[in-house]
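For this view, one protein chain was removed and the others were kept in their places.
When the chains are written out, they are named A, B and C in that same order, and each has its own residue count from 1.
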Amino acid sequence: MKIKILAFGIAKDIFGAPGIEVELQHGQTVGDMRLLLEAKFSRLASLSSYMVAVNNEYADRQQLLQEVDEVAIIPPVSGG
Amino acid sequence: MKIKILAFGIAKDIFGAPGIEVELQHGQTVGDMRLLLEAKFSRLASLSSYMVAVNNEYADRQQLLQEVDEVAIIPPVSGG
Amino acid sequence: MIDIVLTDLPIDISACISRVMTPSAGGVDVFIGTVRDVTKGRKVIRLDFEAYEPMAISEMKKIAERAMKEWPLHKIVLHHRTGTLEVGEVPVVIAVSAAHRDAAFTACRYIIDTLKQTVPIWKKEIFEDGEVWVSATP
Partner (left out) sequence: MIDIVLTDLPIDISACISRVMTPSAGGVDVFIGTVRDVTKGRKVIRLDFEAYEPMAISEMKKIAERAMKEWPLHKIVLHHRTGTLEVGEVPVVIAVSAAHRDAAFTACRYIIDTLKQTVPIWKKEIFEDGEVWVSATP
């Protein structure tokens, strides 16, 4: 299945776009997606840290992904 | 010597005036003045507490009083 | 910069804030006291504030100067009202700017807490059925 991933802040620079698509299998998790992205974009792994949001909520690595999900890469936030 | 004493807040109500004069001897202290005032105005002793200021500074009981001093009774403050 | 005012005119909150804002500040903390409509279950009609003016100004200055020494602050504005204030009006405004928010918050809190302990200003609460000098009696 194709998953659309939104990128913000430095993640947008790393991807070179405000969003990308990745191909995942049914049953794959946020953790699987992180590994796939880090393999493709090595700078992602060099960030202080980053989180993944699914449908506007922070998601842990165990969370299963579905084709309809809105997925976003959340590099360290710095609002305020 | 005559000492002029300013009164604020509830002390003004107790004295019935924004200021009074008391007669003290040379060498008498803030503590002596407090006893004299409390003998004359028993409600003063029934306050939660009160301080004495001499020349716009809080004064302890040992401080000697002089005729030129500006003395003030400071009941519990409640600004803000 | 320290700006201390004791006044019987309404305090201009925006002017207080503008005065502490500066390009070297990263954060401003502002405390605004307001006259509450109820105290211990009794309806408040208004408050009367009285100050021993020269000493009140001198004690407010001391507090601001101590805060300036204690924390890395840029500017402090401390304005206090005297006279009669209706419910909703503003007896006190404290604005503090600093490079970092921690100093601004800590100093602002210190200033209002210390003001309430040491500055010779008194408030009388006027209720529908009586009046009382706050904190005067046990």
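In this section, contacts are C-beta pairs under 8 Å (C-beta built on N, C-alpha and C of every residue); 3 or more make two chains touch, one makes a residue touch a chain.
All of these numbers come straight from a predicted model, not from anything done at the bench.
**Student:** Please work out which displayed chains the absent chain touches and list them by label.
**Tutor:** Touched by the chain not displayed, across the whole complex: A, C.
**Student:** Pick out which of A:Val22, A:Leu36 or A:Ala53 touches the chain that's been left out of the picture.
**Tutor:** Answering carefully, the residue with contact to the hidden chain is A:Ala53.
**Student:** Taking the entire complex into account, which one of C:Met68, C:Ile112 or C:Val132 touches the absent chain?
**Tutor:** C:Ile112
**Student:** When the complex is taken as a whole, what residues of chain C touch the one chain not shown?
**Tutor:** 13-14, 17, 21-38, 87-88, 97, 99, 101, 104-105, 108-109, 112
**Student:** Tell me which stretches of chain A touch the chain missing from the display.
**Tutor:** Looking at chain A, the ones touching the missing chain are residues 6, 8-10, 12-13, 46-48, 53, 56-58, 72, 74-80.
Please note the rule applied: only the chains that are shown with their structure count from here on.
**Student:** Report the inter-chain centroid distance for chain A and chain C in whole angstrom, where each centroid is the mean of the CA atoms.
**Tutor:** That pair's centroid distance is 48 Å.
**Student:** Centroid of chain A to centroid of chain B, CA atoms only: how many Å?
**Tutor:** Measuring from centre to centre gives 72 Å for this pair.
**Student:** Quick one: report the Å distance separating chain B from chain C, using the average Cα coordinate of each chain.
**Tutor:** Whole-Å distance between the two chain centres: 26.
**Student:** At which residue positions does chain C touch at least two other chains?
**Tutor:** In chain C, no residue touches two or more other chains.
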